[in-house]
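All protein chains but one are shown in place.
All chains are identified by letter, namely A, B and C, in their written order; residue positions are counted from 1 within each chain.
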Amino acid sequence: MNPLAIPPALPPDTFLLLRYLLIAALLLFLPFLGIVIAGSAASLVLNFLGRENRDDRSLRLSREWIEAATVNRWVLLLLGLLPYPAIAYACERILGGRTSLPAIAWLVPYGALLAGCLLLSLYRSAIRRTTELVPALFGAGTVGLLAMLSAAFLSFLLVGTLVDPAKLPLVRSNLVFILSWHSLVEFLLFLAMSFGLAGGIALRFLGRSKAGGAGGGPDYEARVLTAGTSFAMAGALAVPALVVLYLVSLPVTGLSTEVFAMAATVMILALAVFSLLYVLPGMKENRQGDRVTALFVLMFLTVILCSQTAVANAFQGLSAPPGPVAAVESVSKEGKSALKPAAGDAAALEKGKKVYDTVCSICHRFDVKIVGPAYNDVVPKYKGNVEKLKAFIRNPVKVNPSFPAMPKPAIKEDEIDAVARYLLFTVKGGK
Amino acid sequence: MENAEKYAKVDRDILAAMKKPGRVYLAGLAFTASLVAIGGILWAYQVRNGLGVAGYTHPVKWAIYITNFVFWVGIAHSGTLISAVLYLFRARYRTSFNRAAEAMTVFALMVAGLFPLIHLGRSWVFYFLIPYPTQRQIWVNFRSPLIWDVFAVGTYFTVSLVFFYVGMIPDFAAAKRYAEGIRKKVFTILSLGWKGTDKEWRHYGMLYLFLAAFATPLVASVHSVVSWDFAMSIVPGWHTTIFAPYFVAGAIFSGTAMVITLVVPLRKAMNLHEYITDDHFESIAKILLFTSLIVSYSYIIEFGMASYGGNVFEMGSFRYRALGEFRYLTWTMIFCNSLVPLTLFAKRLRRNTTCLLVVSILVNVGMWLERFVIIVTSLAHDYDPYVWGTYRPTFVEVGISLGSFGLFFTLYLLFVKNLPVLSISEIKEHI
Amino acid sequence: MKRRDFLWLLGVVSGSTVMSACGSPNRSAKFTSYLLPPEEGVVPGEARFHPSTCTECPAGCGVLARVREGRPVKLEGIPGHPVSDGGLCVRGQSSLYRLYHPERLRGPMLRDGKTFRSIPWEEAFTRVSETLKSSREKGRKNLFLSCRTTGTLSRVADAACERLEIGRLPEYEVYSHSAVKEANALLFGERDVPHYRIEEADFLLTVGADLLETYVTPVAYTRKISTAQAGGDFLWYHVEPHMSLTGGNADRRFTVTPGRERLLLSFLLREVATRKAAQNGFPREILAALPPATAESVARDTGIPPESVKEVADRFLAAKRPLVIAGGIATESPGGVGTAAAAALIQYAVGAFPGRVDFAGRENYRNVGTLRDMEELSARMGRGEAGVVFLFRTNPVFSLPARLGFRENMKKAQLTVAMGEFLDETVREADLVLPLSHSLESWGDVEPRRGVMSLLQPVLPPLHDTLSDGDALLGLLGSASGKGPAGGYRDLLAAAWRKRLGEAGKAQFLEKGFVEEMLPKRPVSLDGRRAADTLRSSTSAEEVRKPVLFLVPSIRTFDGRSRILPLLSEIPDPLTTITYGPWISVSKETAARAGLRDRDEVTVASGDWKAVLPVKVQPGLPGEVFVVYRDAIPAPPIRTDPRTGGPVDTIEGVRITKTGKTIAIPILSGSFSQQGRGLIPDPVHLEEERRQKRWTLYPEHAHMEYQWAMAVDLGRCNGCAACVAACHIENNVPVVGKRDHLKGREMSWLRIEPFYEKGEVDFLPMLCQQCHYAPCETVCPVFAAYHNPEGLNVQVYKRCVGTRYCSNNCPYKVRRFNWWQHRWPEPMDRMLNPDVPAREVGVMEKCTFCIQRIRGGKDKAKDEGRKVRDGEFTTACAQSCPTGALTFGNILDKESKVYRLAHSERAYRVFETLGTVPSIHYLRGGKT
Partner (left out) sequence: MKKTLVSIAVLGYFGVSVLLAGGLWYLWYRTDPAPVQPIAFPHTIHAGRLQLHCTYCHIFADRARSAGAPPLEKCMGCHKTIATEREEIRKLTHHYEEKRPVQWVRVYALPDFIYFTHKRHVKAGVECAMCHGDVAGMKRVRRVNELIMGWCVSCHRVRGAPRDCATCHK
């Protein structure tokens, strides 16, 4: 694309719509992705440990957790794969003009996502049949997790490009410039919240089923409690530091008081989680699953809004001006098109045009009225009488009450003559 | 059965070192700590006022700080040498030194790592030296030996730290049985749940061997790179091909000396006579003697090359080194590094720890002087006679250097009281 | 008038042009909009040049003041100026420091016991006029003493003195050249220094006159000599009793026994008269008056080897257009007038008048009085005859010998009114202090030489509450006589100029900054008898007793008036490389005999006068001869020459005693010898270096359009250090002070290295060599030092972390490190060149061929869609060089001057064996 061209402006409302679309999609996408990642990670680890030291409770927990995390494979595919195209579309449109990312930049994460979903669902169905996994399936799960992680990270990189429009022209020429600290930090923040959320889910849903089976019973519940709590706490405690880092890593143009406010909100939410699970007495015994989950979902919402506000700020005022250049051009063109100079006074007309451009055009145009009236309305009144027009220009008098009196222009006699001729010549019906 | 007792005894003897500290120890600690404080204050003073407070002059723009850097990196070497290399050679006497040596390596590197920063004109922008993607879109200059330093020393530090830690894992396990309170907790965590099963020992052996093999080449590489700081420049007196082997030998020389300087008192203070015997000292002394001979040889070569090289600048530089205003330092250095160690040809002296202590201390002094002489004299009289100058250190440099020694010994004292000073597991092996 | 408003406006702006150092300004950062559109052609951020005249010494060289945002930031010579022709000496370059000096007088002050209290100008004037009246009633005489004044100012002073019945005393200059004037008066009836057209001579013999340093108008002489040398067959012999920079630069230099110069000259005169001038009617009685002498006897008396005496004589006779100039230390010793007379007669004999020596364009020293005049003044004041005594820009308390008791006698006057810029020794003693503006703040004109008028014009509004010289005088006149002339000094000047030059001429004068009237050459008539008497009367009674101490003017401080300029004490003295003095130069043999080494403290005594100074051993100095610069010794023990009334600056029979202590003085040179390292190589050595082949592992630097290079002609460089000062000012190089100099931490980017080989001195300007394979670049870990596409070794100050590795690895040691955060005291900070950032503490800095000028030049060229033309712009050092020793240009351009020079057979590079391939090509000097 031509580096000299000023990026065309998106119509404001389109921009707005796109951002709403983006927010909605992310809101569907991220928490879900988070749950899946954290849940499957937990499940994998538990499964491994369980098999290592023959611990049924771990195995059970691992199974329940992956089930809770990926409600079933359809949901997995649906929520995992549907919102992404929307995100891609929105970003592409917003970027549009500044740069267009190569398709690969969009497809790779999508592929990763797809693969992740499939592998994880494989793992899930396997673990429901038997907790004693064959290594292959366990491996499948692990790879799926990694795929999910990478997908998440890549999409953060892509969405992150929006926050730094100044860098966009580079992105296409060499993709490495997508790399940015704030994407990384945001990703970490996302992970923290995901683990918190997973913990909340665990507290809410796991270990409820009184159905015995291998390793049920109260100590199992205790186990769930500890696991869930520690996840939620870890998430909550990690959040504030990461938020601060996030603020640091945001480009300055992205900042605004709102952004800071939202950041603060996130911290407060985290604090709430902490106090629910630790400070407030007796809260720990009866599980706080639903509350914690809610809080973390709220955090997700706030963070997404926060980053989108940053995007909005970054793009504010960055677009083509409603070309005054173009306007001036058009006028002069109009001038040219109109005047068919007779051999002699071509020079004079040129001079007149110069005077017009430098002096008169501040207040007058031919077609529109700005400060002063449009020439096409007033000049014809002189019926081609140069002297009369010159006299007016020499010392203007207030004619039309609806306009301020014209100040005495600081131009020399010959210039007055030239511009007067030019006007009379140019304006249709001037002569 | 009786083995068990022996093992228990070993545990007790060695861990006895970690009993409550005595007055002398505390006094020593207080002293070294105060040195650190002084050094810190002086550094702050220097940062605030600029490097002018140091004694630098126009030609001599590197001096004591770089001397200390090279000195400490040199000290660091014996650690890896004694533990890794001797481990590979299956040298049994190593067991009594390796822990002390490894600790020394790590601490010496910590101290050494500070000096490049202290010596920077603008220490607050040290991060310019680290290669990372910044918004400025500019990288470090990989041609510069200083960058090689950053990598070399960094790698070396990481590896020796890991080596040090891995070596201690079983001992932590042992130590946690005797320790109590917070210490027990820490040891428990550090021992990574070491149970001492055959499987663990098998893996452990593999890992340790690998690390040893991995660390060994570093012995050569790191100090070669450090020597290239000088050899790669065109300063007469620095620009020599023999610098790499010369410096490596020197490093091992000084390192070994430092080990002796540390272990002799250590053995006395914690009466570990039956674990650190005179045979051990004798074999270490042999290393000392050997490296001393190499170093002396390098001296001869240096002066030889200067004299028959026919390069007027080189000649001038070495004439100044030998006869200039720093000649006393030069000759002291030769005395300490080349003559004094010759006494070790006598077996009786090799086995006499006091004698060894004296020699080793002198060698340390000598080696420090060597670096000083090489750096300062070469700079003071280089190419253009007009800018020939001299150098006198100020209290700032002296204070900071003392501070560095303080830091080193503080760390070391803390080490002997808080970690097993001998490799329990290996001693047990050799029982 | 218009520009002054504009200046005023910019004055407003300049305050706010300092920007915050971070990318986004904070709320306090402001910028100002003009009230009126700036006048045509004025573009903010672009420099403008305004012609004016340098007033650092009486020579009156033309300067172009480079003005940015209403502040002069650099002074450069005006090309084509009749005096300096584009040259400017080290003092001239530094004189910006005088303008912005923090210790300048800020307003009129009245003595109040021991101290002063500041008063408004009106009060000052009224007080003066009242005292004038009262003293007249008391029958006391009001006196006006000034430095050498010329042009309109002189006339105004005369007029004012006449109107107010103030006795205008002969002007006072430390170096009044009274012996030369006296001789010329006796012989030709012209009491003045003639104008020497050295460029027209083919053989120049100088006796004692330090043409290149301070003698009458040094820059002019420097230019003339280098023009003559460029012309081809030109020889320059120098005879002097000590060792001077001038001597070091002559083709041959002979040391003569102090006070015996006369004998050599009269021998020469005899030779000339008998062999050459006999036919063109040279008065016989003069020949008769000459003491009989043979080459041998002269050699015996003067201590110059006979063959040399012969050589001088033969050369002189062989020359077609010979010229001899006697002056300086040779004429300020006993019998100086004899020396001067002999020289003048030789000129006459060889018919140098009026072609090469012309009184038509005399140097306007006629009104300058002698030491005797000052004795009288002091005596009159002592007798209480003096009423109001005006001391106008002069510092007699410092420069007059103590025996005159000037300081004490000042007290006896009714009111002493000191007019000057600083609170110097004299001003401190005065009762009333009237501060004067710097010449860059005031209108005026000077006439340094008959027929040459040079303009003084303000380039910035006065920094303090001061008046220009003329306005101050007019103010006095106005308040004292009730009615001064209408309008200020400026109108008066305008009128004067209009009268002298006419409207057109005036306009041209204002634009060019000078006018030169072509005066007809004036032949002289010689009074033979008086001449003969003069020669006879210079008897052998006028002998100089050794050991002798010479008080000589210094190229850095002239007669001491420039010693307040901080920059000048940072720039090393060319011969000794000492920056912060004072010191006494001692010859090698004397030092050896007395066991003196550099920095040893000695007491120098003569009669009841004594001083304590550190020693510097000076090669080339004859035994039993000591040299101290005039600025080092306040109230020096100089005698008055009974015949001329001028000063005798040779102190005879001094006693030098070693105290055993040492005094720390910064001697920058680590070695006066090249240590056989061929910095200034002999051809042989050069050849073998040339034959070396070398190769590199790194990719070659590609230079597309430009590769900047410089040629340094060691044959032309005379070590005057003007370039050093220029570099300092242009690049905001800080003045770091004595403490750092003692540690060898000087900051100058450009230094001049003197190297002595058997008494002869060679100068080697050393600046960043801009190597093609630069050792500094490869070792910088952060690319702060890198090679730019135009062949410069650029230093990015903001990127530098200060490892100082680059400096270690630089064989030329031309990189300077900021050991401290250097600050410029208000108002000196206004002197900073906005195109160059002030470096932060802890970064390395260096010469980059004035990259800001390169940038400007390329910008201009680009606007006009062309490449930079050769010589379109040049570096500050090259611009300042009075002899044109430095040539800067684009070496890729085969047509350029630098290309030609770099490929001449004289060209070589320093330390070529190292393979750094510098862009600076030195041209081996070789005394012709």
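Quick notes on this one:
Everything below uses one rule, namely that a residue touches a chain if its C-beta (ideal position, glycine included) is under 8 Å from a C-beta of that chain, and two chains touch if they have at least 3 such contacts.
Since the model is a prediction, treat every value here as computed from it, not as a measurement.
The residue from A:167, A:291 or A:390 that touches the chain not shown here is A:167. In the complete assembly, the contact with the undisplayed chain comes from C:796, out of C:501, C:796 or C:861. In the complete complex, the hidden chain is touched by one of B:3, B:137, B:197 or B:354, namely B:137. Within the complete assembly, C:836 is the residue of C:326, C:726, C:836 or C:868 that touches the hidden chain.
Although one chain is not drawn, its touching partners on subunit C can still be listed: residues 9, 12-13, 16, 18-27, 29-38, 43-46, 783, 786, 788-790, 792, 794, 796-799, 834-837, 848, 851-852, 855, 859, 862-863. Remark: the residues of subunit A touching the chain excluded from display are 3-4, 6, 9, 166-167, 169-170, 173, 177, 237, 240-241, 243-244, 247-248, 251-253, 255, 257, 260, 263-264, 267, 270-271, 274, 278-279, 316-322, 324-325, 327-328, 362-363, 370-371, 404-407, 410. For subunit B, the residues in touch with the chain missing from this view are 134-138.
Quick note on the criterion: only the chains that are shown with their structure count from here on.
Per-chain CA centroids place subunit A at a distance of 67 Å from subunit C. By the touch criterion stated above, subunit C contacts subunit B in their complex at residues 577, 668-671, 673-677, 679, 698, 740, 743-746, 751, 753, 766, 775, 778-783, 799-805, 807-809, 811-813, 816-821, 840-844, 911, 914.
Listed in rising order, the residues of subunit B touching subunit C in the complex are 49-52, 55-59, 61-62, 116, 119-122, 125-126, 128-129, 138-141, 143-147, 150, 229, 232-235, 312-313, 316, 379, 381-389.
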